[in-house]
Structure formats: structure tokens, C-alpha cells
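All protein chains of the complex are present and in place, except for one that has been dropped.
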Amino acid sequence: MTNLQNAAEEEQLAHFMQRIERGDKIEADDWMPEEYRLTLIRLISMHGISEIMGALPEKEWVPKAPSLNRKLGIMAKVQDEMGHGQLLLRVTEDLLVPYGKNRGDIMQDLFNGDLKFHNVFHMETKTWADAGIIGWLVDGAAIITQTNMLGASYGPYARALQRICAEEVFHAQHGESIIMALAEGTDEQKAMIQESLNRWWEALLMFFGPASKETTGSSKQDLTIKYKIRTKTNEEFRQLFFDKYIPRILSLGLTIPDPTIRFDEESKLWSYKQPDWNEFKKIIKNGGPRSHARLNLRRSSYENNAWVRDALSVKVT
Amino acid sequence: MTEEKTFYQEYEVFSKRTPSSAFQHQFSLLAPNEDMAFILAQENFMRREPVADIWIVNRKNIRKMDVEEKMTLGRLDNKDYRTTKGYGYLKKKWRQYEQQILDEKEILSWGGERK
């Protein structure tokens, strides 16, 4: 690269960072440094594919939902998850244009293990209460991270999140409604939620990621903050989750499965038992309890339907 | 260059909320052709709100601006003569003649019933 090109690029970069600093929205066709593009692709493709993979554990309860209304509600909810995946993959696909990659490549990245999905969606579901816990607390956790990015510097992501967060409000209430019915129900139903909460608690803590990269060896939080994609750290998210949900969990007569958890009045922080971060590393590398089964389901349905996409494909000039 | 077949064409979706409202851009979707894009549009982006009409446009038919072309959008802020702002003094003038200025609110109200 010549000095001249170098200087031109540095000027572009400086101009770009000025735009970020003054709160401009960056659009798909705008010039952006490769680091920014790759940070976005990593973040949004993982977010998008997590929605697509996240549809699978809840979908397990769609046919089994225990009333006509519950069947309708959970169908609409899982449909939204697929819809969120659609929005986020579209945003990713536009960022991938310079690399000549499309949705088919994203799916292949998922299948060969290059593209990861959120730890919570590697977990097993066992009872109907899991459908409630997922809607109430997993979506609750997702709302906390997603609302933080509503002002993201990347315009298309911010716009997708606007649509997503509006629907998440319905998801949270859908989950609350399932949980409320169980909490006010029979002893077996109450026991069902507690048992579900016990199983999901660690996965919920892991959802926000490690507090710093020292924990697991890598963390993208610094870059996303530098580029004003988000403003809060992983630990700040987790603390906010505790603030919002612990009082609600306790009010329903449930117990947090961590006897050490407490709020420190002085630091205004919750202290809690750390989840097993080695287990987290294993899970996100597709070594979780249902990682293989879910990937297998996604892959087999994708390949089994390849003839449909092939049938309607056309040459585009 | 070999031409590859693709299932993934990009369509932009626009819709109107009510018969009297203007079209608004919603989002984009992938579909193999126009008819497919058409049957996918409403349920993907307007599952909850009312819709009165939908347009879909293959993205390749949209003429977009590049960075340099966006420079043509620049404009000085010295064009008060195009707006009512440049004629604000009239309000005071008309008062001298014991008349009210015909402002935007007044003029746009003339479409209604005669009062």
C-alpha cells in the first residue's frame, strides 16, 4: 500500500470515528473500517442465528401447549423468534455483501461450527414450566441486552431492534402469564416452576457473558462499546437483570437457587455465586446438553428441504 | 463468469397503514421471485398492525445514492424566502389594518365546512 493510500484511509477512518462520536447512524452502503464491519457481523449473525436456534427449544412445547389459547400464544411467540432471526439475518447479509456471502453461507457457518449461538439455546427443556421460564426470564435477559442497543451506531441494526423490542414486550408477558398460572395453581404446578428455575438459573447468569475477557479468554464487549453499538458491560447487564427480576421471582414464592446471593447496600451490587465458566465455554463450542441434537435438527430440515430452494432458484443478471 | 442460480433475491417492502396514509418502508426480505415476496411480505413485517396496501420492489430496481451523490443533498440555510419564515413581518402589518394574517392553519382549514 502506498503512503498516499494509507493517508487517505487514515482520513476516512478519522472521519468515520467522528461520525460515531457525534452519534451519526452508519448505513449499510457507507464506508466503514473492516474492524467495525467484522464486529457487527460477529455480533448480529450470532444474535440472528440464536433467534433461529432459539425457536427450537420453545417449539418443543408448541404442539403440547395445554389449552387452545396457550397453543395460539406460543405459536405466535415462536413465530416471532423466527421473524427476529429474519430481520437480523437480513442485516447481517447486507454487511456480508463485500465478502460475497449470503444466507446459505450463514447456515453453512452454523453447521460447521464457525457461527455460535447463545448458551441458553443449547439447554434441554423438560416441562411446560420451561416454556414459561424461557418467555419470562430468558426473554427478560434478552430484553436487557437488546434495549441497550436500540441506539446502536449501526442504523439497520438499531431499526431491527426497534421492531424486535416492541415484540419482546409481548413475549415477556406471554411468559409471565404462563408462570403466573402455574404459581397460582396446584402444588405440582408450583413445584414445576421451582424445578425449572433451578435448572435454568446458571444458564441465565451465563447469558450475559463473562464479566471480563480474563474469565474465558475472549470477549467482544470492548469493541462493541468503542463503536457505540452498546453502552453497558456484561456485568452491568447481569446486575440490571437481578434488579428487575429477583424481587419478582421472590414475590411469587419462588426461591433463587443460590443461597449466597445478596444485595450489597454500599456498593449497590448483587453478589452471587459465579456460574461455571468452563461449562459456558464448552456449551458455546456446541458441547452443551442439546447442542448436537438441535444442530442436527436444523441441518436435517435445511438439507431435507434443499429441493424446494433449488426448484425456485433462478439466474439473476 | 458463470451465472449461478439463486433462491435469494432481495425485496424491499412498503406498506400503508390506512387507505389515506402514505406508503412507508418496512424492511427487506429474501424471496425467489416477486409472487413469493408478495405472499411473504405482510406476515413477516405487519403481523400486528392494520395494513391497507403493500408494495414490494426488487432491490436491483432501486436507484440508490453513493457517498459522492449524497454530497448533492447539501444546501445553505439561506432560503427563508421559500418559507413563511421569510414573511413573518406580515402578521404585524395586517394587524395595523385590523386584519388577521392568513397563516397555514387558517388556509388549510378552508377545505372544511364554511363557518
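Going by the order they are written in, the chains are A and B; count residues from 1 in each one.
We take it that contacts are C-beta pairs under 8 Å (C-beta built on N, C-alpha and C of every residue); 3 or more make two chains touch, one makes a residue touch a chain.
To be clear about the criterion, contacts and distances are computed from a predicted model.
One chain of the complex is hidden; its UniProt record names it "Phenylacetate-CoA oxygenase subunit PaaC", one of "Biotin carboxylase", "Phenylacetate-CoA oxygenase subunit PaaC", "ABC transporter ATP-binding protein" or "Peptide/nickel transport system permease protein". Listed by label, the shown chains that the missing chain touches in the whole complex are A, B. Considering the whole complex, the residue from A:86, A:119, A:224 or A:291 that touches the absent chain is A:86.
From the options A:128, A:200 or A:227, the residue with contact to the chain not on display is A:128.
Listed by residue number, the positions of chain B touching the unshown chain are 7, 29-31, 33, 35-36, 38-40, 42-44, 47. Of the residues in chain A, those that touch the hidden partner chain are 52, 55-56, 59-72, 75-76, 78-79, 82-83, 85-86, 89, 103, 128, 178, 181-182, 184-186, 188-189, 296-297, 300-301, 304-312.
Following the convention adopted for this analysis, only the chains that are shown with their structure count from here on.
Our note on geometry: chain A versus chain B, Cα centroid distance of 33 Å, whole angstroms. Across the interface of their complex, chain B is touched by residues 29-31, 76, 79, 83, 86-87, 90, 93, 102-104, 159-160, 163, 309-310, 312-317 of chain A.
Across the complex, chain A is touched by residues 3-9, 27-30, 32-33, 36, 44-45, 47, 60, 64, 66-67 of chain B.
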